[in-house]
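Only a single protein chain was left out; the remaining protein chains are all shown in position.
Think of it as A, B and C in the order they're written, each chain with its own count starting at 1.
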Amino acid sequence: MRHDFSVRIGPVGFRIGSDWRAPIAELESLYCDYPKPHDGVPDFTVRLFARRPWRRIIRPSVEIGGDYMLPEAAPLPLRQGLLAAEMAMNLQMALGARRYLLLHASAVERDGRALLMTGVSGAGKSTLATLLAAKGWRFMGDEFALLDPATGLIHAFPRLISLKNEAIAAAELAWPDARMGPLMPATPKGDIRHMVPDTRAIAAMDVPATPALLVFPRYGFQAETRSVPPAEAFVRMTQASTNYVAIGEAGFRALTGLIAAVPSVAIDYPDGASAIEQVEALWSAL
Amino acid sequence: MVRAVSDARLLARALADPASIVGLDADGWTALLTMARAEQLIGTLAMRLDGLQMPDGVQAILADARAAAEHGRRAALWEAEMARRALSAVDCPVILLKGTAFVAAGLSAGQGRSIGDLDILVPRASLDAVEAALLAAGWEWVKPDPYDDVYYRRWMHELPPLIHRERDRMIDVHHTILPLTARITPDAAALIDGSFTLENGLRTLSPNGMLIHAAAHLFADGDLAGGLRNLWDIRCLIEEFGTDGLDMEAKRHGLSREVSRSLRIIDALFAEGTARGTDRLYIRRITARDGWGRPTRPITRLAFYVRSHWLRMPPAMLARHLWTKWRKA
Amino acid sequence: MSGTIFRGPLDGGLLIAPLDEFTAVYHRASGITHLLTEPAPQILAVLGEGASSLDGLLERLGRDYDLDDGTREALAARLEELVEAGLIERA
Partner (left out) sequence: MDDIELNQDPVATAETDTGVPSRRRVLALGAVTAGMVVSIRPALAQTAGSVLNCEIPVPDPGRAGSYIDADGGVVPARTKGAFPPSTRAFKGEEVKRAMASGSTLPGTDSDRSRAYVKYIRRLQRGQGGFTCFASLQMPRG
């Protein structure tokens, strides 16, 4: 394609091709500290393209394509090209990943052990991960955690952190020196701004961690902690994984293994500070 | 160094002659893998290249593709098994078609093959009973639309698609291998008579029957989308069973032209043959894919798309069909 | 109906992970994971010893358990559920 860029995030290599320069320039700048795909061969290809040639120029509209596609993906305006690229990369992971059990969870690490946080969008898993990282945890990812069925270890996938609405200001406060992408107001998901994970997160992205705690956070409620029964945790994780069914027996072994090995806890929290307190308390009780 | 190839001939060559990948650089590998995914041949490619020297990154991608194909094989066989159970009370032969048949019979064409819906062939006289049994066992109509339904029942060679409400898998129930509107009318009864029984009581077409079906589907029906995969199927069938009696059987179904075209194009794509005349156009269409996985040659594609409608329907009917669709849109 | 023989998956055909009152079962032939509650795991366990008719199954379950509401109709309904899920079949 006319413009392209390759990058490796954790164990996964991507190649992004684009009909326009702008999204590629943004990716190059934000991912400048990341390595290239193993052996120069990406795991996934992503395409950002114009449906009709004139759409490159007149009201340019970015269609999303690649190795794996969903028929109903709607195009985005060119000024949201970076968002389109990130969505398309996530889509490849969600539909194409096979080597790891893909958990829709954020992850942070301390002393070689990983804390996984999962929940529906808005539960705060992304915000909590960035807040914990600001307190000294190693950031492993805010969207996907990769569980290796062969080892039971969690691999990091520290892609750009996608901050939404109020989370933008909160993250800027916690990470005043962080590098930020352009502010994209009024996207289909609200205001969005991408933040580059800290240097340590990128430098250590090839170091896996042993899962130690699985948390289901929920924002906007009085602080409360309750243990989640194994069957509920199991089912929720099958629904929080896009490839659980696709990887078959390996997925079953990996997930039942995870549920048996680590405590599952639901926490309701009214604000970030309480959540961190609750998480730290759970962690020290392990 | 391998010469840069800008279309899916790169993929065809890698399938036919796995050693041709020696010397591919990173960009060559990337293009090959991307094309293979776009043509739904990545699992097949992974099986063909298993054990060869290649970069670790490529090795890992192909190992994933093999695992995915194995999972797909299992799911396809299970869907066939569930159909078998649902239809066990209907007294008629149930013949697996396409990918599911290849894996159920353990054929080389099934190795690594991606398999979508379950396709079965049953005698036309049993169609109502089969439909009732499937509906009773949890399958539901995908498109409860009156026009489509009438259209299907009147003109198509299959029931409107059904989907299983628990397993989310589709089944296509055919009673012959080409639409009733097509100018060619294969002898479905003969295909059924010649079918082979598998251990579990399900059946597959005879090797020649499978080959003829693949050729009919490719050259007398669709717009050649997925053509490379179809041709690879045929190539595997020939390698495994030869072509004894093929001419005569193709003639009986009125598909001699399609079958011999398949053989010539396979020879050109996967061996040393040289394509001539209109065969070259077909090859242009079948290999219209670039290293980014994008479809190329839009004019050629459009021509074959129009042709596919032309083949399916007599002109007056095509006009009526397009008119109805247009009014609704 | 009363003469129907029910057959479970082949030996090694299931991976079983007890969770709590639920049991996760991976069915190898289909690649499908099922979450089961009582009495499904017990029925599968008995059928794992060999195919059986409804009455035979009732008797074998009665050997290991007190069947508080062990009517044939109830067991027939449970078997129907397992048949629909593809975990057992009518032989």
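Here is the rule we use: contacts are C-beta pairs under 8 Å (C-beta built on N, C-alpha and C of every residue); 3 or more make two chains touch, one makes a residue touch a chain.
Owing to the predicted nature of the structure, the values given are computational and were not obtained by experimental measurement.
Under the touch definition stated at the start, the shown chains contacted by the missing one in the entire complex are A, B, C. Shown as candidates are A:I202, A:V235 or A:L282; the residue that touches the absent chain is A:V235.
Residue in contact with the omitted chain (choice from A:V120, A:V207 or A:L286): A:V120. Although one chain is not shown, part of chain C still touches it, namely residues 8-9, 11-18, 23, 32-42, 44-46, 48-49, 61, 64-71, 73-75, 77-78, 81-82, 84-85, 87.
One chain is missing from the display, and on chain B it is touched by residues 140, 142-148, 161, 163, 165-168, 170, 327-329. Panel shows chain A; residues 70-74, 76, 87, 90-91, 93-94, 104, 119-121, 123, 143, 149, 151-152, 162, 187-189, 218, 235-236, 238-242, 244-246, 253-254, 256-257, 260-261 of it touch the chain omitted from the view.
Methods note: only the chains that are shown with their structure count from here on.
Here the largest set of C-beta contact pairs joins the chains A-B. With each centre defined as the average position of its C-alpha atoms, the distance from chain A to chain C rounds to 40 Å.
With each centre defined as the average position of its C-alpha atoms, the distance from chain A to chain B rounds to 37 Å. Across the assembly, chain C contributes residues 28, 31-32 that each touch 2 or more other chains. The multi-chain contact residues of chain A, meaning those touching 2 or more other chains, are 248. By the touch criterion given at the top, residues 15, 17, 19-22, 24, 26, 28, 31-33, 35 of chain C touch chain A in their complex.
On chain B, the positions that touch chain C within their shared complex are 71, 74-75, 77-78, 81-82, 85, 138, 166-167. For chain A in complex with chain B, the touching residues are 1, 13, 15, 17, 37-43, 45, 47, 49, 65-67, 98-99, 246-248, 250.
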